[in-house]
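Just one protein chain is left out here, and the rest sit where they should.
To keep things simple, chains are lettered A, B and C as they appear, and every chain counts its residues starting from 1.
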Amino acid sequence: MAQIGARTWVVPGGRVPFPGHGREPEFGSFDQLCVLNATDQEAELSLDFYYEDAEPVGPYRILVGARRIRHVRVNDLIDPEAVRLDRPYGCVLRSPVPVVVQFLRQDTRLPGVVALTGAMAYPG
Amino acid sequence: MAQIGARTWVVPGGRVPFPGHGREPEFGSFDQLCVLNATDQEAELSLDFYYEDAEPVGPYRILVGARRIRHVRVNDLIDPEAVRLDRPYGCVLRSPVPVVVQFLRQDTRLPGVVALTGAMAYPG
Amino acid sequence: MAQIGARTWVVPGGRVPFPGHGREPEFGSFDQLCVLNATDQEAELSLDFYYEDAEPVGPYRILVGARRIRHVRVNDLIDPEAVRLDRPYGCVLRSPVPVVVQFLRQDTRLPGVVALTGAMAYPG
Partner (left out) sequence: MAQIGARTWVVPGGRVPFPGHGREPEFGSFDQLCVLNATDQEAELSLDFYYEDAEPVGPYRILVGARRIRHVRVNDLIDPEAVRLDRPYGCVLRSPVPVVVQFLRQDTRLPGVVALTGAMAYPG
């Protein structure tokens, strides 16, 4: 399969909304990183999180199989440390093979309201 | 007319929301791929869908006339197999001529709520 | 001032939501094209609208002054013909000087609901 995408991706505007309302997991509040790996090699991505008031934390590791996607909720990243809810962050993703990364946010902080936003990440 | 765009486009963050509420089709839940073909040749696009836990499925075929747009709901893609609702996917589109592709999601999983998000697809 | 941007921009996923609810103009339903012209020359943009089932219509003309922005609602474009509400379209913008174009949609088809989406247009 083709090599599509880039090896570095950036999302500057992260912040996991908190709290969420409604049945989990589908109606929770979350930030999500969506990765597509069209290559024939499994990719172990390395993520670093940047903050307003502290040194970057990482690397976090995400495995994306050959010819697979992976949609990862930032809420679920806990190693080397949990990404705190409601704290502004930015994220830099690096991959050994070209991938494509999209950012999505679901905000259910108000009961009975679903707000969505997102963007393609910026290729480095 | 001018050759505008690219021949490969990627959307990593697909997931058709399910269910929808309100009068169909305008208030349904959907993911949509919007294609603009400014060239003077009809374009038969080839789409491959990527998943978290299975090999890619495709090609799906979409015809976009010369000097035409086409807005396709992913919900409506059924050949070679229906794209399952509420299942995370990514999509790679290939075109014989340059086109431009935009992704749009409408989420009406909650009655009385319309949530929208989208992004320009990533040009390969 | 600097030359920033591109001379051709594309938005494939247009469709002015209809109807709208709430006080006009701020709570209406609309698609909007937002142009920034950082150059020292006034720019007369030329827009062509593409459809699913008809030849492109245009050119529409939009003036954007030197060192100015302009936010144009697609609903307000009437010459050479009104862009019909609720009809899928795509748009190609051409400018004699580099500009930057962002697309925004506000959807108030449901009373008491505001949904927003948008994307940077694709530079040709």
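Basically, a contact is a pair of C-beta atoms (placed from the backbone, for glycine too) under 8 Å apart; a residue touches a chain by one contact, two chains touch by 3 or more.
All figures in this text were calculated on a predicted structure; none of them were measured in a lab.
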| Thinking of the whole complex, not just what is shown, which of A:Leu47, A:Val74 or A:Met120 touches the missing chain? | A:Met120
| remark: Note that chain A touches the absent chain at residues 8, 10-13, 15, 50-53, 55-56, 86, 88-90, 92, 105, 107, 109-110, 112-113, 115-122, 124
| field | Interface with the unshown chain - residue positions in chain C | value | 1-2, 4-5, 22, 26-27, 32, 34-36, 38, 67-71, 99-104, 112-120, 123
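Just so it is clear, only the chains that are shown with their structure count from here on.
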| note | chain A turns onto chain C (C-alpha superposition, degrees, nearest 5) by 180
| Whole-Å gap separating chain A and chain B, where each centre is the average of the chain's CA atoms | 21
| field | Distance between the centres, which are taken as Cα means, of chain C and chain A, whole angstrom | value | 30
| said: Where in chain C do residues touch two or more of the other chains? | reply: 117, 119
